[in-house]
Structures are given as C-alpha cells and as structure tokens.
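Have a look at the structure that comes next, please.
The other protein chains are all here in position, but one chain of the complex has been omitted.
Our next item is chain A:
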Amino acid sequence: MINLPLLPILIPLLSAVLLMFFPKRIKAQRVISLIAIAGTIIAAIVLAAEVKANGIQTVNLGSWPAPYGIPLVSDMLSVLLVLTSSILTFFVVWYAMIYMDESYERFFFYIGVMFLLTGINGAFTTGDIFNLFVFFEVFLIASYLLIVLGGKGAQLRESIKYLLINVISSALFVTAVAYLYSVVGTLNMADVSQRIDELGSPGIITVIAIFFLIVFGLKGAIFPLYFWLPGSYSAPPIPILALFGALLTKVGVYSIMRTYTLFFYHDQGYTHEILAVLALLSIVVGVVGAIAYRDVKTIIIYNIVIAVGVILYGVAAMTPAALEGAVFYLLHDMVIKAALFLLVGIMMAITGASHLNQMGGMIRDYPRIGWTYFVAALALAGIPPLSGFVGKLLIVQGGFETGDMIGPLLILISSLLVLYSAMKIFMNGFWGTPKEYHGAKAHLANRLWIPAAGLVLIAIVYGVGSEAVYPFIQMAVEPLIDPAIYIEAVLKE
C-alpha cells in the first residue's frame, strides 16, 4: 500500500472533522474517538511492519516528484514515535473519559485531542521543513484550546503566556526557514541535507543551526528556554497535562534530533558542543526544580526538563550507541511520563490537593495505586529490568566514547536525584500518617487505575523486552548516523 504513511495523520483528522458535527453528544464522541485512535494504532503497527520489511516509506503528495512536492517520509524513528504517541493518546483518552467533568467534554475536548494527534503524527512523519512548521501549528492550535479548556482565571493567565511564547517561536521558525531557503533554495529535508553537503557548510549554516535550536528548544524546553513550562503545564487538568508532558516537548526533541543529524552534522565542534552543554544544564536545572518543590505536579513537570536534557545529550554525542540510547530513552520517557502524570492525577483525585503536605498514608486504602506508582518511579529513574535503564546505559556509554567524563557522570548522578524526587512523592504520599482526604473524585480512583496501570505495564514490557525492541531501534538510528540512507529513500536516485 503506497499511501500507508498518510493513515496515522488522516484517521485522527477525519474523525476530528466528523466529531465536530455533534459536539454535545458525549457518548458518541467517546466511542468514535476511541475507535479512531485504535485505528491509528493499527495503521501505525502495519506501517512499522512495512518499514521493517521494505525500508523507508515515502509518499509524494499530489505525485509531484521528490524535490518539488511535499513528501511524507516514514522511517523507523518516525514510525516508532507515531506508534508510541497513538498508544499514549489511547490510554490518556480512556483515563480522561473517567476523570473529566462533563462540562469539559462538551467543550470540544475529544476534537482537540484528535487534532493534537493529527499535528503530532504529521510533525513526526513530514519530510519537508516548512510542512513541519504547518504541523507544528496544527498541534499548537489544538493545544491552545486544550490548555484553556475550563476557562478558570489561572488557566487564562497561564495560557496567555503559553500562547505568546509559541507565537514568538513560530515567527522565529518562519524566519529560520526563510534563512535556510535563501541559502539552499529548497525545503525538502533530504534535498536540504544534500545541498548543505555540496555547499561545504559555510558559517551561515551554523547560524541557521543555532536558530533552529532556539525554535525547537522553546518547544522542547531545554535549559534557558524552559521557563514557561512549569507555569503553563500546571494550569490544565491532569489528562491534558499528561498529553502535553508526554508528547509536545518530545516533538521539539524529535525535531532537534532530525535537523541536527540530517542538516547540521558538518560543524559538530560548535553546534553539538552547545547542544551538549545546554542539555547538561537542562538536567541540572530540572533536578534542582524536581527536588525543590513539594507539589506533585511540579515535581513531575521538572522531570520532563531532565529527560529532555538526557535525550539531547545523547543526540549531541552523535555516536551510534548514544543515538540508540537517545531513541530508546525518548520512547521510554513518553510512556513513563504519561503514566506518572496519570498516577499523580489519581493521588490528586483522592486527596483533592496537589501538595505533598496534604497527602499521606494512602497505601492503606489504595495499595494497588501505591505499588503501581512505585514501579513507575523505579522505571523513571532507570532501575535495571525496567524501561529507562537500557536507554540511559547506551547514552552514558556513548558519552564516554566521545571522551567526555562530566556529561555521563552528571547523567548518572541525576538518575539518583530523579529517583529521590519520585520517591519523595511515594514516601510522603503513600507512606506516613494518613490524613483527611477531601477529594471529590476519590470514588473514581480504582477505575482511573486501569488505564494508568496499562501504561506502566507497557513500560515494563518495553524494558524487559528491550532485546526484542532493539532491532527496531537500530533501524531507527541508521538514517541518523548516515543521512545518505534517508536522502536516497526520499529522492530515489
């Protein structure tokens, strides 16, 4: 099937359009959106099998030949990310059906989620740098809707900042694309890579590389550009926060990964050095934030910044092992962050508060939730049989291979502190003296546990079965190490 890469974008898009016709019929909305996401997952699995069997799949929209038309390119990396995003969305929407108030659901919640998924899958799949901008806007506009859903004072205040940051970064994105276009005269990512290679990488390419780093860094929340994240992400309800935390920053990370391995790999001494330093600073700042706060949401939000740092350090190292680790860790982090947000959401549903001082002793009444959280926290920190371990090991190994001592050691130390920050929630929330709970949604806790536990189960399977996943990761990393594979698949010379 030649149009297969289109399906994970088209299914959510068309279902979102369909859902727009009856926004108030909540039951129908729920059923259709679950079916559509399940369809997206199936399409992504079929696509992954196809890519595994026959190599990189491309679709040239409107049958314009490669450098002129807009291509959609599914290599293993993008397929794995599309698959993971779709699976995550499935569980989060399931959770949201139980958790969300009806007033939220009536206000286009499912439609927003479907458009978000369209944009994210599109951004992972597209092979055209301007089209990447368009898909960025698709999921950003959906995220503007979702972040302000509910319309409370704090939400409005935070979404203005979120919107302002993203409007500015979009303008910078257009500017960066303009500079890139003036230098290479093409927008097809494979063609851009080839032209930059022919030009022999003049200094302006390095400038454009830094420009793109600023743009994607704002989306991905790396060190100096993460400042908006803790405030904005604490505003929306938990299921939306889980989607944002697991998916949105990862699109920025993916874009840095893609551009820095495909376009800007010539002058690594400068660009990748900066990326490595910023990644390490992100880890430091994230760890400080995760330890400093006693608000469960804020702790996990700062853990996003840490994970982004760890992944980008792997990208900056640019050795095969480090890149494999980065991809491994990227997929792991998407799953485990969503799971943690969902579990923390259950804690908040029970206690009606998000501060640790108002929690305690929950393990007595909710042992299942407590131990699920415990396993998820171990997986987050990368305790061996669980999913974070392999990725971190490969990143650290790749870091040592480049001769850098500080980076890998910092990542190892940060793992301990991440474990401490996650365990702080466990110790204070589940152990200790029981307190009075005032959560209005406490009766939902056991039903909410099922989708959250499903995600933790995926994380466990992903970790234990990493041997089985490894060939896929290896295949995903091949075009990152050797851009010629990507270029050849797209331009078909």
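One rule holds in what follows: a contact is a pair of C-beta atoms (placed from the backbone, for glycine too) under 8 Å apart; a residue touches a chain by one contact, two chains touch by 3 or more; residues count from 1.
One rule holds in what follows: contacts and distances are computed from a predicted model.
Chain not shown in the complex: UniProt lists it as "Na(+)/H(+) antiporter subunit C", one of "Light-independent protochlorophyllide reductase subunit N", "Multiple sugar transport system permease protein", "Binding-protein-dependent transporters inner membrane component" or "Na(+)/H(+) antiporter subunit C". When the missing chain is restored to the complex, the residue among A:168, A:199, A:409 or A:427 that touches it is A:168. Here one chain is not drawn; of A:50, A:137 or A:478, the residue touching it is A:137. Note on the undisplayed chain: of the listed residues A:157, A:368 or A:492, the one touching it is A:157. Within the entire complex, the positions of chain A that touch the omitted partner chain are 130, 133-134, 137, 141, 144, 148, 151-154, 156-157, 159-161, 163-164, 167-168, 170-172, 174-175, 177-179, 181-182, 185, 187, 231.
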